[in-house]
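Of the protein chains in this complex, all but one are displayed in their positions.
This part shows subunit A:
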Amino acid sequence: MDFNLSEEQRLLKESVDGLLTDVYAFDQRKKYLKEKGGWSRVVWSRFAQQGLLGLPFAEADGGFGGGGVETMILMEAFGRALVVEPYLATVVIGGGFLRHGGSNVQKAAHLPGIIDGSKTFGFAQLEKNSRYDLNDVTTFAKKSGDGWVIDGEKFVVLNGENADTLIVTVRTKGAQRDSSGIAVLLVPADARGISKKSYLTQDGLHAADVSFTSVEVARAAAIGDPENALPLVERVADDARAALCAEAVGLMDESLKATVDYMKTRKQFGVPIGSFQSLQHRAADMFVVLEQARSMSMYATMAADIDNAAERAKAVAAAKVQIGRSGKFIGQQSIQLHGGIGMTMAAKIGHYFKRLTMIEHTFGDADYHLRRVSETGVLA
């Protein structure tokens, strides 16, 4: 049992925190949001220079051999600074598919671009009726001669507008909710037959709904087994959930700090509002659920590396439940304790709340994962 960071991990944390202090003040972030696609190429290349974009990849693939803990450190820092660059979509998810399932040829084709910051990814998974079920896929890929022909529609593809490559879950066999018969395809975002509708998301990110009309890709576009890729999708989704848990902890931690600071300075009835016991107790409750969430983020981080799929899924699901519940409480109460100021777009606190809320709506909310945990029983 050891909760300490290694020396290297501590240095990583310091350097990420340092970088974000330099380039990610709230006012700087506002500028990035207005850039093309809603994020900063300059910041992204700083991430590349510091090796953050190559962090989780094997040294043999040009990466730095980092594990879950390194990603956790990064995502927590990103949460604190409200980073909008497409790290989750590109490195955690896009890179995750290549790490866990990619062939050597696919890795050689795609990892260098991720690592040097020249290419970004989007994950086209959500469908009209799939909600949070990863097995619910109707977008169809038909074998045709030497490749696949894709038809269907995907929604809320994060970074979908800017991504160079889309990773698309498709059905190659069977019925809508079958676990087998699912493939994962690498699709160039400019392939013929793709059309995109882009929009801003609630938390300031950019996403797109993407439709595929007879989009042709090569046979070799499939990552892993084209008839049985669901386990790979689940594995990467668990990585993404663990990363989101860590990001949420960063968001919650900052929300509580900002709220406590506000309670110390905001005066009403001639005294700081933090002197009122009912508000103190609320803040104490926020602290309690934050620490519970922090523990479960660590739990998810360690669990994401478990190879036994059932054990891994259960532990990550449990963490996502805790994060969802804690995040909702801290997010809502941060606004409440800030009062009117918390309602304004100009104050930072509301942006934490919005990002926390969107995390709850990504890769399964608390109720969804609670059902999963309750169906599979005892936590290890």
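Here is the rule we go by: a residue touches a chain if its C-beta (ideal position, glycine included) is under 8 Å from a C-beta of that chain, and two chains touch if they have at least 3 such contacts; residues count from 1.
As a working rule, contacts and distances are computed from a predicted model.
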- Message: Considering only the chain that is not displayed, what protein name does its UniProt record carry among "TldD/PmbA family protein", "Pimeloyl-CoA dehydrogenase, large subunit", "Branched-chain amino acid transport system permease protein LivM" or "Biopolymer transporter ExbD"?
- Response: "Pimeloyl-CoA dehydrogenase, large subunit"
- Taking the full complex into account, find the residue in A:L33, A:A48 or A:V69 that is in contact with the omitted chain. A:V69
- Note on the structure: Among listed residues A:Y32, A:F123 or A:Y299, the absent chain is touched only by A:Y299
- Which residue among A:F64, A:F155 or A:F287 touches the omitted chain? A:F287
- Can you list, in ascending order, the subunit A residues touching the missing chain? 1-6, 9, 69, 256, 260, 263-264, 274-275, 277, 280-281, 283-285, 287-288, 291-296, 298-299, 301-302, 318, 321-322, 370-371, 373-375, 377-379
